[in-house]
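Up next is subunit A:
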Amino acid sequence: MTVSNNGTAGDPGRPDTRFKTFFSFLITFVLLFLSWLVLSGKFEPLLLWLGAISSFFVAYYFYDLLFPDLESNYAGISFRFICYVPWLIWEIIKANFHLLYLAFHPRMKDLIDPHIITFKTNLKSDIAITTLANSITLTPGTITVTATSDGVFKVHAIDRPSAEALPGTMLEKVAKVFGEQI
Partner candidate 1 sequence: MLWIDLIVLTFVIFCAIAAITVKDLLATAILFGAYSFMMCLLWAVMGAVDVAFTEASVGAGVSTVFFVAAVFRTSRRTKD
Partner candidate 2 sequence: MDILDILVIILLLTGLFFFLGGAVGIIRMPDFYSRLHPAGKLDTLGIFAMVTGFAVYNLHHFSIESLLLSIKMFLIVFFVFLSSPTATHSIVDAGMRAGLRHWTKKKRKG
């Protein structure tokens, strides 16, 4: 689900929707205030008050940007996402050496073979699609060209080995993080 064009998340009249709106506001507020604390690094009353006011202001007007869809289980997702990040970084580092090898190879033009591959996944939510797309882009050798909301990915790969690795384990991991079917 995306943010609707006129910017209101759902119908504010119904009580459960109103509660969800408040909940999304609260999470946004807490997150923003934490980031204020990290940014500021000073714990004086004046600055803390200013931080609270600023976080309130931003969270009040833009609460629907961070968490538009409160059906999902954000706690579980964020925990599994944090577990996913180290694996991703390790994967990025591993694959980067391949790209370094390509870049420094004297006969590079024989090694590379750019082409475009298309594959379809069953991911539904746009945050999952975005995570997969950005993971693919960060893993060297492949760049996501387009990713549509029905889960079709078009990927530009620089050579055959990096293209063959897709979608593979990365898709499984991302689907597991966001609790979706593969």
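A quick word on the picks: all candidates are chains of the complex that A comes from, given by their letters.
Everything below uses one rule, namely that a contact is a pair of C-beta atoms (placed from the backbone, for glycine too) under 8 Å apart; a residue touches a chain by one contact, two chains touch by 3 or more; residues count from 1.
Quantities reported herein were computed from a predicted structural model and do not represent experimental measurements.
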item	value
Candidate from this complex that touches subunit A, chosen among 1 or 2	2
Contacting residues of subunit A [partner candidate 2, same complex]	35, 38-39, 41, 89, 92-93, 96, 99-100, 102-104, 108-109, 112-116, 133-134, 137-141, 143-146, 156, 158
